[in-house]
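First comes the structure, then the notes that go with it.
Note that one protein chain of the assembly has been removed; the remaining protein chains are unaltered in position.
For chain A:
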Amino acid sequence: MMARLSGLAVAGFGVLLLAWLIPVHTETVGYGWLRPQTLPRACAVALLVLGLALTIWPGPAGEPGPEVAPGRLAFVVVVVCAGIWAMSRFGFLPVAPVLAALLVLICGERRWAWIALGVGLAPVLSWLVVDVLLNRSLP
């Protein structure tokens, strides 16, 4: 079922490209063999055809990866997203240790020594390498 749905999603993306994305987000040029819209259009048509083919013949789904809890994954994604936003607003040095600490805790680490290492390792090493050694600025 998932395989067929993914086929439909691919075909839908092809339609979205043809109907909106390509006309609105590419320039219309009236000359030349390969115009700005030519390759994107070809890709969109290919996606539409391949997506429909996948819906009809879903085929094998492939080997499952490591088991992931969707809710947990969503939580991790939100935390990382918030961390990146905070980094762009408040800078790397105040935010990176907090983000690292949160992620270490989310991973289930409860040993103080390891938490301390997780909090300090990457931010301090990054600061040393980028700021001190390479003399370049951090976010």
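The definition used in the following text is that contacts are C-beta pairs under 8 Å (C-beta built on N, C-alpha and C of every residue); 3 or more make two chains touch, one makes a residue touch a chain; residues count from 1.
By definition in this document, contacts and distances are computed from a predicted model.
S.K.: Would you mind picking the UniProt name of the chain not drawn here, from "Cytochrome bo(3) ubiquinol oxidase subunit 3", "Germination protein, Ger(X)C family", "Tricarboxylate transporter family protein" or "MlaD family protein"?
M.R.: Going by UniProt, the chain not displayed is called "Tricarboxylate transporter family protein".
S.K.: Hey, which chain A residues sit against the chain that's not shown?
M.R.: On the side of chain A, residues 2-3, 6, 9-10, 17, 21, 25-27, 29, 32-36, 39-40, 43-44, 46-47, 50-51, 53-54, 57, 59-63, 65-69, 72-73, 75-77, 80-81, 84, 87-88, 92, 96, 99-100, 103-104, 106-109, 114, 117-118, 121-123, 125-126, 129-130, 134, 136, 138-139 touch the unshown chain.
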